[in-house]
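A single protein chain has been omitted from the complex, and every remaining protein chain is retained in its original position.
Showing chain A:
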Amino acid sequence: MSQVQVTRKRVLPGFGLTMGYSVLYLSLVVLVPLSALLLNSTGLTWEKFWDVATDVRVLASYKVSFLCAAAAALIDLFLGLLIAWVLVRYEFPGKRIFDAVIDLPFALPTAVAGVALTALYAQNGWIGSLFEPLGWKMAYSQTGITLALMFIGIPFVVRTVQPVLEELDKDEEEVAATLGASRWRTFRSVIVPELVPPLLTGFALAFARGIGEYGSVVFISGNMPMKTEIAPLLIMSKLEQNDYAGATAVALMLLVISFVLLLVINSIQRWSRRRAI
């Protein structure tokens, strides 16, 4: 396999040149800013860092951020699969437009999304007013945060699952059918194993996006300390007091936890892909 790659003519000129560019730009865009983040926290002693990072309010905000992001990503997993399925397998008028709309959350400034969602889900909004009599508070609660994060995360799942679904060989399903498998069995044993890796990728992306999301959430969350305060808001509030070191401490914790979680998801994904083959 590797021999074939070496002898094949590459599209981009010279490995050296392209690698140089890649390293340079990765450094400028990702690595240098991240090390600046680390550098900013060096003004902290270890005790102060630990003190800031494990403050009750900070811990509560991590809980809100991670739980809501996980819930939103999980819901997006199922919703996204359904949407991708409909887009790939069925023809209907307006499909192109429907397909394009999926990407809108990417393009829309998140604050705009936040304001729009709050207007809808507040107790006097179109949707919020329907749930208010049932005693279910949509906006200004963790439900609201999850809703905003679902909106932000849905394209990730759809766009990772869609191409895999498109490439899926229809013959395999037909074979399964001729061998007497029920539709549910075909779905479960033939289609789902193929979709697990992209679904996990979509989940991981939506989850990661949700953890750091700020713009859309501040408007809908109500920002109540210990209840609906997200970690990025605490970072902002520390910056507002010129407490760069404290803000970095919280950010660093967020980064480390996210990194570990993404690593775990990645490993599961790799493992499932190997099993699928």
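Everything that follows uses one rule, which is that a residue touches a chain if its C-beta (ideal position, glycine included) is under 8 Å from a C-beta of that chain, and two chains touch if they have at least 3 such contacts; residues count from 1.
Note that contacts and distances are computed from a predicted model.
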{"item": "Name under which UniProt lists the unshown chain, selected from \"Ion-translocating oxidoreductase complex subunit D\", \"NADPH-dependent glutamate synthase\", \"4Fe-4S dicluster domain-containing protein\" or \"Sulfate-binding protein (Sulfate starvation-induced protein 2)\"", "value": "\"Sulfate-binding protein (Sulfate starvation-induced protein 2)\""}
{"item": "Contact partner of the left-out chain, one of A:75, A:218, A:231 or A:252", "value": "A:218"}
{"item": "Among A:108, A:127, A:239 or A:255, the residue in touch with the chain that has been omitted", "value": "A:239"}
{"item": "Of A:11, A:56 or A:179, the one touching the omitted chain in the full complex", "value": "A:56"}
{"item": "Hidden partner chain, residues of chain A it touches", "value": "14-21, 23-24, 28, 52, 55-57, 115, 118-119, 122-125, 139-140, 218-219, 222-226, 233, 236-243, 246"}
